[in-house]
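The other protein chains are all here in position, but one chain of the complex has been omitted.
The letters A, B and C name the chains in turn, as written, and every chain counts its residues from 1.
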Amino acid sequence: MVGATGYTGQGLLRILGRHPRVRLAVATSVREAGRPVAEVLPEFDGLYDLRLCSLDEAKRRPVDVLFLAVGHGEAISFLSDYPYLSKTRVIDLSADFRFRDPAVYQSVYGKAVPAGLNRKFVYGLTEVFRKQIRRARFVSNPGCYVTSVLLPLYPLLARRLLRPDGAIVVTSASGVSGAGATPKSETHFCEVAGDYSPYKPLREHRHLHEIEAYLSRFGAKLVFTPHLLPIKHGILSDIAVRVKDAPKLLEEKIMSAWRNAYRGCAFVKPVAHLVRVAETAGTNLAKFAVRVDPETRTVLIFSALDNLLKGASGQAVQNLNVMMGWPEETGLLGRI
Amino acid sequence: MVGATGYTGQGLLRILGRHPRVRLAVATSVREAGRPVAEVLPEFDGLYDLRLCSLDEAKRRPVDVLFLAVGHGEAISFLSDYPYLSKTRVIDLSADFRFRDPAVYQSVYGKAVPAGLNRKFVYGLTEVFRKQIRRARFVSNPGCYVTSVLLPLYPLLARRLLRPDGAIVVTSASGVSGAGATPKSETHFCEVAGDYSPYKPLREHRHLHEIEAYLSRFGAKLVFTPHLLPIKHGILSDIAVRVKDAPKLLEEKIMSAWRNAYRGCAFVKPVAHLVRVAETAGTNLAKFAVRVDPETRTVLIFSALDNLLKGASGQAVQNLNVMMGWPEETGLLGRI
Amino acid sequence: MVGATGYTGQGLLRILGRHPRVRLAVATSVREAGRPVAEVLPEFDGLYDLRLCSLDEAKRRPVDVLFLAVGHGEAISFLSDYPYLSKTRVIDLSADFRFRDPAVYQSVYGKAVPAGLNRKFVYGLTEVFRKQIRRARFVSNPGCYVTSVLLPLYPLLARRLLRPDGAIVVTSASGVSGAGATPKSETHFCEVAGDYSPYKPLREHRHLHEIEAYLSRFGAKLVFTPHLLPIKHGILSDIAVRVKDAPKLLEEKIMSAWRNAYRGCAFVKPVAHLVRVAETAGTNLAKFAVRVDPETRTVLIFSALDNLLKGASGQAVQNLNVMMGWPEETGLLGRI
Partner (left out) sequence: MVGATGYTGQGLLRILGRHPRVRLAVATSVREAGRPVAEVLPEFDGLYDLRLCSLDEAKRRPVDVLFLAVGHGEAISFLSDYPYLSKTRVIDLSADFRFRDPAVYQSVYGKAVPAGLNRKFVYGLTEVFRKQIRRARFVSNPGCYVTSVLLPLYPLLARRLLRPDGAIVVTSASGVSGAGATPKSETHFCEVAGDYSPYKPLREHRHLHEIEAYLSRFGAKLVFTPHLLPIKHGILSDIAVRVKDAPKLLEEKIMSAWRNAYRGCAFVKPVAHLVRVAETAGTNLAKFAVRVDPETRTVLIFSALDNLLKGASGQAVQNLNVMMGWPEETGLLGRI
């Protein structure tokens, strides 16, 4: 694993430490290389007897599966001279290989992604692209906000159950862990506690472009406003879709479409009540609810998940399970 | 003051205790009648030397101005046999007299409001209806969410600067004090901390109807979704208005319309940065910001205020100042 | 299980739902009798297909093991006419059978405990009384603060490694879940968030008497001050013991005594760093650290655990495992 001390890295450590089929061989940390995992992260005392190592050392140590829990640009950089690329499975949690079109990545992230390597990656929205993931050797794990929006919308748009009349208004809120473990003024307790604030609205947030990259095939555009919540982890997305006609019974049709699309999926749950962030916190679950307002012709969807689990490390391990042909739930049930 | 121990009552106590022109003569509490204010609410130790009294006692004690900080229905009930109605000024913080049309009140709150009395009330959205408030003897203080939505939208719709193409999507979030001081499962610390949850979406929340009551004159309909935030006080409303044409320069036009509409208003501040809840917490300020997305033809407005101050007790005292002809800011500057 | 919807009941549901050897047959709720568990507590959707029942119904349904997750007095009352008392194992999480001397229970809780039944109970401080628990049919689960104080102190006092010179000063702080799920003014989010407050200091808190009941055999008295923390769960106890002589090397002696006393115990961990509440939250762990100040002859112990797990439901299931001869960690590893 590359990048063990960030929040997604820690999430992977938490899951993999109890995963019955996995033994962690390598864990890097640029700043803490050389120190035992359990010394840097006391939570893992007794679970790992391993020293953190440098990126260079990780490149000398072949592994079966390589997790990249790093910032954007760093996955491209690490893989550029990784000697075991032809044999290793790669699950990348960064944004580097999430766009099928390298030009879009370049315009959003401001740097080039090697087109050849990019082509090998499959987009790891597990329940939607499971078939492709099963055969993939390279998986790019989706963004957290993105997962919360695509999971409920994708099957409805794909089946033409929803035909948006104008842009979809997505209002999302995320816990602070989404901003990463590196201390910043914006993540200082005194700046966050008691506050709630929008950031990077409309076309500013990079996840907007990732969502549109997968929904534009259905002609969908988004008005996207993320917010910072004074909680540690969890995402709620409110998705307001205006349609030509919104009879009340559309609620049941959508529930039923979700149930069909996600039949047998342990981690995706349409529910009748209004979902709350805390219901999914600490789990790999994504939960949705829907309400319809005939008067304003609006379908309103609520989607909740844990940004560090189903929105990052949990889905990454789910993808591992799918790639390896293991039961998809392995190591992911209950609280993590 | 009727209802001194709820959160809006406490807010009034906090402001009036330092207001240079006010002496509190009467404060009621159904449950704590007979006990000194400072014993029930230690915060006011040294500020008030007054015993809480019963509703009946309050009806025997004439006052110049009567604040009603009670639940809906209770203002109607208190005033029904209040002997000094012909001489006293009344500022009602309940919902009872907020609708010009008694039938709407009845359909939303499920009970009748006396039409004659209702007619005497002016709607206390201070900066919008200041002229009427100045001449009023009965003022009905607006709801908290309502204030956060009407203040930024009213002048834009009234001047036809915004002509909504379809329903306006309002996504609001409020601190827990908005749910009142009475302990409920929904306000238990363990149910709120670490969580974020929508409630009463679409046409379920009564404030939706209050907002539409004042915006329907401009043909506006709303998709309204309130949320509970794990903070004590503060409201943020995101207001997404789709229009026929949204050039980038609309941002500056809106800022300028706000500056004109609210020129000389100490408590309403259009700002260039994205507003945060914490900026207004503990003050009587309402702050707005605007962003425009030409691609989706969307005007996105952010509006923040403190639900207990500009959203309730602060605006009530502001209305008092206006009614009495005192400087509007008296007792309301700085932190409260 | 009697009392499924309180916080300790919910904790049991969470653990037992994934415990490989347990099938929940009965779960009571006075207020929610008749409703499915998963409807009342959406978290358990998919985990339990069971309706909550009344106390009376629970008395008609024999079970192998009976958990009582009720308030004090209610366990005595339930067992008084429980027809299967002679065959069923009982694990009581209330305070009713925690005192070997019924007179002490009476003086602390103000009611009588039947002496005959009380005599059958073993005190379920697992790591200290494991031998007795193994042979017991009736186990009384310790209080949360009590567990945090007894676990580190008991072996040190029992081995005479610490001989207190005067009263031991215990300053504890607990998350809000310790106050129970019933909404009260003291657990209202707005009363707790941003605050920190002492309550029931010195001899007022009942847990003081439970601690002294087990430590008085070593001549120890306590100055006990509990506090309410603005967090959901977790306890930290600071334990300051003044001794005749406190050389620096006493730190290592105490660490070593703990390691001996708790060798092979998965859930009790002496650590070198200063423990934090969050390290144990969501786990069944109790962690201790020690610092010695020769200048003031003080041994300062820090003890952390999750009040709902090792401090309640976790330890209860640990006792179940011990009573049944199952591996003690069954169902209790990792995050719960």
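Everything that follows uses one rule, which is that contacts are C-beta pairs under 8 Å (C-beta built on N, C-alpha and C of every residue); 3 or more make two chains touch, one makes a residue touch a chain.
These numbers were taken from a predicted model, which means no experiment stands behind them.
Only one of the listed residues, C:146, C:162, C:300 or C:317, touches the absent chain: C:300. Screening C:28, C:94, C:225 or C:313 for touch with the missing chain picks out C:225. Residue C:236 is the one among C:151, C:213, C:236 or C:312 that touches the chain missing from this view. Only one of C:167, C:181, C:266 or C:324 touches the absent chain when the whole complex is considered: C:167. In the full complex, chain B contacts the hidden chain through residues 14, 18, 42-43, 45-46, 193-194, 269, 271, 273, 279, 282, 333-336. Mapped onto chain A, contacts with the missing chain fall at residues 7, 175-177, 181, 183-185, 187-190, 192-194, 230-233. Within the complete assembly, residues 165-167, 169, 171, 173, 193-199, 201-203, 221-223, 225, 227, 229-232, 234, 236, 238, 240, 242, 274-278, 281, 291, 293, 295-298, 300, 302 of chain C touch the chain that is not shown.
In the analysis below, only the chains that are shown with their structure count from here on.
Chain A and chain C have Cα centroids lying 37 Å from one another.
The centroid of the Cα atoms in chain B and the matching centroid in chain C are 46 Å apart. For the pair chain A and chain B, the distance between C-alpha centroids works out to 39 Å. Of all residues in chain B, those touching 2 or more other chains are 193-194, 230-232, listed in ascending order.
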